[in-house]
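Take this structure, written in structure tokens, and hold onto it; I'll ask about it next.
With one protein chain withheld, the remaining protein chains of the complex are depicted in position.
Order of writing sets the labels: A and B. Residues in every chain begin at 1.
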Amino acid sequence: MAHTETQNILEIRDLKVIYKTDLEVVEAVNGLDLTIGKGKTLGLVGETGAGKTTTALSILKLLPSITGRILQGEIYFDGEDIIKKSENDMQSIRGNRISMVFQDPMTSLNPVLTVGDQIAEAVQLHNPDMSKEQIKERVAATLNMVGIMPSRSGDYPHQFSGGMKQRVVIAMALSCEPELLIADEPTTALDVTIQAQVLTMIRELRDRLGTSMLMITHDLGIVAQTCDDVAVMYSGIIIEAGTAEDIFLGDKHHPYTVGLFNSIPNLDVKSERLSPITGLMPDPTNLPMGCVFAPRCEHRMEVCLEARPGVYEEGTHKIRCYLFSEAPGNSKAGVNLNAE
Amino acid sequence: MLNENPNKPLLETIELRKLFKLKGGSNLHAVDGINMKIYAGKTLGVVGESGCGKSTLGRTILKLLEPTSGQILFEGNDITNYSISKMRPVRKDMQIIFQDPYSCIDPRKSVIEIISEYMFIHKLYKSRVETFNKAAGLMDMVGLARRYANSYPHELDGGRRQRIGIARALSLNPKFIVCDEPVSALDVSVQAQNLNLLMDIQDELGLAYMFVTHDLSVVKHISDDIMVMYLGKCVERATSDELFANPQHPYTKALLAAIPKPDIRMRNKEFQLIKGEVSSPVNVKPGCRFASRCDYAVPECSQRDPDFVETSPEHFVACYIVNGR
Partner (left out) sequence: MNPQKYESTTVDSFKRPSQTKEIWRRFSKSKGAVIGFVLFSIIAIMLLAADFIIPYEAAIKQDFSQQLAAPSWEHFFGTDGYGRDAFARLLHGGRTSLSIALLATFSSAVLGSALGAISGYFGGKVDSFIMRSLDIFMSVPDILFTMAVVYALGANFTNLLFALTLAYFTNYVRLVRSQVLNLAEQDYVEAARAGGSGSARIILSHIIPNAVGVIIVNTTLNVAKIILYESTLSFLGLGMPPPQPEWGLMLSEAREFMRTAPWLMFFPSAAIVITAASINLMGDGLRDALDPHLKS
């Protein structure tokens, strides 16, 4: 089904991804729906194990080839389903139309190549007819854009601090002016003052270049400051989504979202005890029937254990919870691959 | 536990310094003249970013690193120059909890063995059985189900591994614990669980904590007093409420301003950025170490180290602009 001119740069429908080893099947993503509008930034919020990184890798089709499988679903990038694309086609998209920035700047850069060479490599790959001069100019312009002196293009990664390395990585990701930038916890490893610098820079660049962005983070503060839209992920599915206003100012929320907000020590109010969510995220090799959050939910009802809840919609705000929606959604969370 | 005179600090440092000698002869000023007091049953939060020396400070106080100069007084005794054997009995009173739940416990030992280790070293109980039973009691105290007693670390998640470390630290009935970023490596909801645990234990046992962290919201929650460190020096110290209500040092203000708050009404406010990077703690020049990045700096700032002055009751700041000296 071909889409013509569309408002959304990325649309994911019912994505299911597993990691299959000899011992077990890990259900990492279980029916994910996600939409990113052109020029907008979507914050994908969740804790470790929710499946955020798997989602990002699936968009770029960079899952580990032996164990990672996309079982079903569609990923529409600018109207085309990229799951169906060949590896060759994907190579021309990666780094060019969709770029990714990873969490740890220490391991994202090749220690034996200069920073300039690494940026040039990205540029050259997607612009094979550019002359050496032009490439050099582009490298200099890119470094300038992230606040690094072009004279440093001959330096090696170890000569830069953590914050500067992350800027270089961002520079590389933006060097071909991609339409979509995926940033996977880009500032988690950085000091808070450096994080502020990097976030400001990302915001400016995004505004200037009109890049759409998928910002993956567990930090609600970063989401509030940088994102237009938000999706909250738990155990492989989106349990709440909406604009930033819906999530931060709305009056209805998924119990997990409420729990997340309550877990954060509030800078303004000192309370005696925090109200964490009890328990842990379920084992992805053995997901519960029904709502994935039910085992930990204090509002749990009988119906929650039977089938996954449908989506309650109020304008742009969507919540997947029986507290709000009547009808069950898709059947049991996860696909049973071990059925006899 | 609270048999000490509440006005006398449980632990005190005087001009404590720890320098590392690097190849080529230069010195890394990790901790450079810290004066602090910690009182029984209270928590001192130590905040700062990478390179400020807060972790080194914690380890030096416990004599896991040898101090270069200055004094450490524990319960009035000067332990600065205690040898390893003289420190042994003192170690029962002062313990440490580590940041990384993956490397803080021996992967080849079971949970119960890890928690019992210290008790065996100090031969606290007559028999193996008695020791293990005490360890099981500690598991109860930190909320670790007893069925994990014979499990190995890799079978447990980060939050539980941290609890093993906490149980171990409690095993000798210490009076004081250095908590070195104990929740930084954990997920948000697990962080909250463990923070609550630490606070509950403190109430129940009357422990003093030195809580080292880079996360200002966490430190506010758990601390009575807070010390802000930058490149080995303390730049500001006040009670928790006072520091957040009335931060005075430019670095403290910048630190607070840099935190992205989960409030979208503040969204379009620009982060007030500090320019530049942290300067090197190697071979430091005289003068305030924050001067090169400070928006308010004047030439005098780079000439002499600013004095640590009490600007209001129990609120100390080291800044030339604030104090004039």
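Quick note on the criterion: contacts are C-beta pairs under 8 Å (C-beta built on N, C-alpha and C of every residue); 3 or more make two chains touch, one makes a residue touch a chain.
It should be emphasised that the depicted structure is a prediction, and the values quoted were computed from it without experimental measurement.
Within the full complex, the chain left out of the display contacts the shown chains B. Per the touch definition above, the residue from B:Leu11, B:Cys104, B:Met229 or B:Ala318 contacting the chain not shown is B:Cys104.
Across B:Thr43, B:Thr56 or B:Gln95, the single residue that touches the chain missing here is B:Gln95. Touching the chain that is not shown, out of B:Lys23, B:Lys126 or B:His154: B:His154 (per the contact rule at the top). Counting over the whole complex, subunit B has residues 59, 62, 64, 84, 87-88, 91-92, 95-96, 98-100, 103-108, 110, 112, 117-118, 121-122, 129, 132-133, 136, 140-141, 143, 145-146, 149-150, 152, 154, 165, 168, 172, 197, 200-201, 204 touching the chain that is not drawn.
Keep in mind that, in the parts below, only the chains that are shown with their structure count from here on.
With each centre defined as the average position of its C-alpha atoms, the distance from subunit A to subunit B rounds to 33 Å.
Interface residues of subunit A, counted against subunit B in their complex, comprise 47-48, 161-164, 191-197, 199-200, 218-226, 244-245, 248-249, 259-267, 270-271, 273-278, 280.
Residues 49-50, 157, 159, 187-193, 195-196, 199, 214, 216-218, 220-221, 240-241, 244, 254-255, 257-264, 266-267, 270-271, 273-274, 277-278 of subunit B touch subunit A in their complex.
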